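Missing here is one protein chain; the remaining ones are kept as they sit in the complex.
First chain written, first letter: the chains are A, B and C, and each begins at residue 1.
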Amino acid sequence: MTAVPGTVANGRSRVLRPQQKYLPIFATLALLVLMYSAGVLRYDGFSDTQVVLNVFVDNAFLLVVAVGMTFVILTGGIDLSVGSVVALTTMLSASLLEERGWSPYLVLPLVLLLGALLGFGMGCIIHYFEIQPFIVTLAGMFLARGLCYTISTSSITISDPFWTSIAQQRFRFGGFFISASVVVALVVVAIGIYVLGYTRLGRNTYAIGGNPQSALLMGLPVARTRIAVYTISGFCSALGGVLLSFYMLSGNSGHGLGLELDAIAAVVIGGTLLTGGSGYLVGTVLGVLVLGLIQTIITFQGDLSSWWTKIVIGVLLFVFIVLQRAVTRRQR
Amino acid sequence: METSGEARAILTMTGIGKRFPGVRALDEVDFRLFPGEVHALMGENGAGKSTLIKVLTGVYDVDEGDIVLDGAPVRFTGPLQAQQAGVSTVYQEVNLCANLSVAENIHIGREPRRFGAIQWGELRRRSRHLLDGLGLDVDVSAPLGSLSLAVQQMVAIARAIDISAKVLILDEPTSSLDAGEVGQLFRVMRQLKGEGMAILFVSHFLDQVYEISDRMTVLRNGRRVGEYATRELSQLDLVSAMIGKELAALEELEEQPRRSLAALERDRPVVEAAGLGRNGAVAPFSLTIHRGEVVGLAGLLGSGRTEVARLLFGADRADAGALKVDGEPVNMRGPRTAMARDIAFCSENRRTEGLVAELTVRENIILALQAARGWSRPLPRRRQDELVDRYVKALRIVPANPEALVGQLSGGNQQKVLLARWLITEPRLLILDEPTRGIDVGAKAEIQRLVVTLSDGGMAVLFISAELEEVLRLSHKIAVLRDRRMVDELANDDEVTAERIMAIIASGNGTAPPEAPPGPHGPDVVVLGEEA
Amino acid sequence: GGDGGAGSGSGNDDGTITLGFAQVGAESGWRTANTKSVQDSAKEAGIDLKFSDAQQKQENQIKAIRTYITQKVDVIAFSPVVESGWDTVLREAKDAKIPVILTDRAIDSPDKTLYKTFIGSDFVLEGKKAGEWLVTEYQGKTEPVNIVELQGTTGSAPANDRKSGFADVIKADPKFKVVASQTGEFTRAKGKEVMEAFLKANKDIDVLYAHNDDMGLGAIEAIEGAGLKPGVDIKIITVDAVKDGMQALADGKINFIVECSPLLGPQLMDLVKKVVAGETVPERVVTEETTFNQEQAKAALPNRQY
Partner (left out) sequence: MLVVLLASNLIFTPDFFAVDVRQGHLYGSLVDIVRFGAPLILVSLGMTLVIATGGIDLSVGSVVAICGALACLRISELGDQNSVVGVLMAVGLALGLALLLGAWNGLLVAQVGIQPIIATLILMVAGRGLAQLITDGQIITVNSSPYKLIGGGYWLTVPFSILVALLVFGLALLLTRRTALGLLIESVGGNAEASRLAGIHARRIIFTGYVFAAFCAGVAGLMISSNVSSADGNNAGLWIELDAILAVVIGGTSLAGGRFSLGGTVLGALIIQTLTTTIYTIGIPPETTLLFKALVVTVVCLLQSPAFRAKVFGRRRKPPLPQPDREQPTKVEVPA
């Protein structure tokens, strides 16, 4: 046969492709910068670098949770239990440290393990019994929150020296600082990026999100991967809970209420498709920053009543999403 | 009749049975595969070929029977295990991940790594090399979903042959490939066979089967009819083994007298496209289709045939030129506009663009008709049953149960359902993009006859097929595409042969002048993902 | 803070005081009245108020406080719904030399220097007052008194404290028996729903103790729906004393209300001024709150503002 198709394909390759892949990310980043500049113009003191750093400091735990959520959403699943697992972790840590007097070196790995285990359990049920992730993780959400209440209905202050020292650890540079949690969160993000981009586990995650049936027929370890992502999400939630307990130095059953929505929103704003198979962790980081920045703007505004706060959050979110959509669409 | 194996069979399956609710897909099937042979698995649509393959590779549990691979009894729990045991499979529908790049689709699960990290450069290099071996030159970092179905099929094949396996299974790998790609594939298959690999091959193209296979096993209604040496079985015998009775439809069709193009052109054109084009998809072209005329599109893989069809149907919007239906200019805003003017389009990609897998056969068949009527005027149930019943019979859809879920039908039967959907809308222009993909010989002949009958009745048909013979047999007029540009249009008279068309495609200059200068519509601009 | 954010930053230069107030949210009418009181009295007192709503999230409240620190306000005030978890951020405030006033509820930090003072109600005391009324009401009677309790949102401080304060008082007498206790999430709708279930599951209910007026009002509807007379067949005690509750009390549908006043704005502003002026303030200021029986309600109703 003549080698005609070859000549057809030459030259037409990779037009627009690399940019297109990352376009939503760039668009989001640009809009984020725009939003930040608007804040700087509008409010005194907004330009202080610490404002940006505070967004990280205040949202470190959300970032970690969102990383786990990204894995799950990339497979086309969802994890509603994260907020409760965060609460459970803070509660368990606080109660073990304060009421039982356990060593922090024991408590820390234990709670992380427990989070991972919970995720593992949910992953198994989702995969082997073919029940929709929404329900399974919703049950997980009830379970974890319920366990919190059985530990105690009131909050517990953490005064453990190890915990407090980490909590108050500040990395200072030139008058600015970040907390230890930020460092942990950034490390988690870096590991997440590596895993998603450069390991089989990560690529299998994308494959399952693209088409689970095909992934199975292609001989990919679907069971292992699917269970792994829920385990990762459980672990990240637990780690997020630990970071939150650093941040608050308390355990409370009410922590992390509605956090799952924030995490999902961050992931989706970051350009990841809820149907799975497409998205990047960098986007998730941007998504968290968007949410954090909106919160900061609201606080700087400082004269909004409770309801106007909500309305303005909604409006800012709307403007951001629509602009993001418009930019990415026009470029196609 | 059975040839006893001189060598030891690498794979034997004995007494295999498999039931689905309401269907016994496999019943006491025996099957053997020897190293160094290409073994064709033959049978009508729904005979159980794909099911046998899925049972073997652990996609489905085996209800009864034994499988012995390389001397050891096996029962795989899934494709992963089968792959690890040396059975590499291309399943019938393209089963890859559209969101991943070509390179990844080939290598996922087996990526080259260093210290656990995937080496992307190496991965792309290997993929390019592998595709070169199959004569395919595509950008390996492009997302698979942006490529045509045929390319996807080639990628799936590339993936399978890259897994160094003992047994290679190819379930209808050639259904949307044209002669060139098939040639490349066969070259590779022969090479692998020479290296001692056992290859199981499924195809409805009898010529291909006779060209490549050494032996064949025929299935009918889930039972094994027999095992034959290919050279000892004539095509006619094979067909009667498959369908259980004699069939002469193929021959019959050749004798159909062709109506003259001149006569047809006296009738008014149904559709006239003048300079119609879309940036990045296909250069502006002009095409007229008359009442009762069958227009064939010829071209290679990726030459833009599908794009022409999509523009005429409004599946994509044209950004140049004009379209007239019945002499009236039409602003083709979408499929609904086309349907309102009695144009129907049967997509080549039945799984993603055609069927709704979780709906029933009946619902899928009436879908387009219902959409045209609007939501408030449901098709009365009696009428639905009547229509569905008629086409289930006419196209011999198996199982003949209108309430079966389409996703559970065999590939060929799914194709028939899609075809039925558009036939019941009784269009005036029917656009058929690879309508016979994966359809067995008998049904293919029926469909071809159907096309002839319909056009005799006044329907205009635009016919696209990877099989040039089929296009030649049916069309009154053939438009040739190359590099996303219509290069020629010829009346299908006695002088037109497959060779001549291939020559036009190869040289790129036909008798007709090119429609438009390259300009911005040049083939080197590709905009992907135009579908929102 | 005007539109352009003018006036943010230190207000000291022009003499006005800037107060950063981090509210929990707007989960109830009580809270809204609380917010309004703070806003109104700030305006009256000429204090520049920076207000933020944390939407029930402690994290958001911490963020807001941190923002106030960067903005260098003169005083920070906030209502901690949760008593723990404030040390870190309050230490930052202390480092920045910004005095902190707690409203509504104290925090349980061992370091009492983290805040200047605390102004608010004592939820345990409220529970106790409710219990004491009950004890007096049933004094001398011997037959068992079946009580059902509508709790606030599970895990919230008022729910925990009002429950325990009440329980402390009535446990002395074995005739008081809490036969059912369930959360009504502080809302009327839930109050009604839960009460309906109570009425079906328990034949003989003598007293209803609801952790706020709204749940009590919902329960009244349920009781009426069951063909009973609220306030007569079932005695009702609630907490808060919002206008609707007072009306029901005056109408005889509720028997006793323990006030929990959200109107601590004026007192707060006084404290703010004192703190800025460097005066010493008491470590704890309890808001002036009373209790109402049906007669008192009739008298107080006309000039009830919320």
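By definition in this document, a contact is a pair of C-beta atoms (placed from the backbone, for glycine too) under 8 Å apart; a residue touches a chain by one contact, two chains touch by 3 or more.
Predicted model, so just to flag it, every value in this text is computed and none were measured.
Colleague: For the chain that is not shown, enumerate the shown chains it touches in the whole assembly.
Modeller: A, B, C
Colleague: Which listed residue (A:Gly140, A:Gly192 or A:Gly209) would be found touching the missing chain in the intact complex?
Modeller: Looking across A:Gly140, A:Gly192 or A:Gly209, the contact with the absent chain belongs to A:Gly140.
Colleague: Touching the hidden chain in the complete assembly: which of C:Thr183, C:Thr238, C:Ser261 or C:Thr287 does that?
Modeller: In the complete complex, the chain left out is touched by residue C:Thr183.
Colleague: Can you list, in ascending order, the chain A residues touching the missing chain?
Modeller: With respect to the unshown chain, the touching residues of chain A are 125, 128-132, 134-136, 138-143, 145-147, 149-150, 153, 261, 264-265, 268-269, 273-274, 305-315, 317-318, 321-322, 325, 329.
Colleague: Applying the definition given at the start, please give the residues of chain C touching the unseen chain.
Modeller: These residues of chain C touch the chain that is not shown: 26-29, 31-33, 35-36, 151, 154, 180-183, 185-189, 191-194, 196-198, 200-201, 214, 217-218, 221, 225-227, 242, 244, 306.
Colleague: Considering the entire assembly, which residues of chain B contact the chain that has been omitted?
Modeller: 19-24, 221, 245, 313, 315, 334-336, 339, 345, 347, 352-359, 363, 367-368, 370-379, 390-391, 393-396, 398, 400, 421, 423, 446, 449-450, 453-454, 457, 531-532
In this text, only the chains that are shown with their structure count from here on.
Colleague: Need the CA-centroid distance for the pair chain A / chain B, whole Å please.
Modeller: Roughly 43 Å, centre to centre.
Colleague: Can you compute the centre-to-centre distance for chain A and chain C, using the mean CA position of each chain? Integer Å is fine.
Modeller: Chain centres of chain A and chain C, defined by C-alpha means, are spaced 34 Å apart.
Colleague: Which parts of chain C, given as residue numbers and ranges, touch two or more other chains?
Modeller: Expected reply: no residues.
Colleague: Two or more other chains in contact with one residue: find those residues in chain A.
Modeller: Residues of chain A touching two or more partner chains: there are none.
Colleague: Once bound in the complex, which stretches of chain B touch chain A?
Modeller: 59, 78-80, 82-84, 89, 91, 95-100, 104-105, 108-109, 111, 113, 116-118, 135-139, 141-143, 159, 179-181, 183-184, 300-303, 482-484, 502, 505-506, 523-530, 532
Colleague: Please name which positions on chain A make contact with chain B in the complex.
Modeller: It comes out as residues 1-18, 20, 194, 197-200, 203-204, 206-207, 209-211, 213-221, 277-278, 329, 332.
Colleague: What residues on chain C touch chain A, complex-wise?
Modeller: So the residues of chain C touching chain A come out as 1-2, 4-6, 8-9, 20, 23, 25-26, 32, 35, 39, 49-53, 55-60, 62-64, 66-67, 70-72, 81-88, 91, 108-110, 154-157, 159-160.
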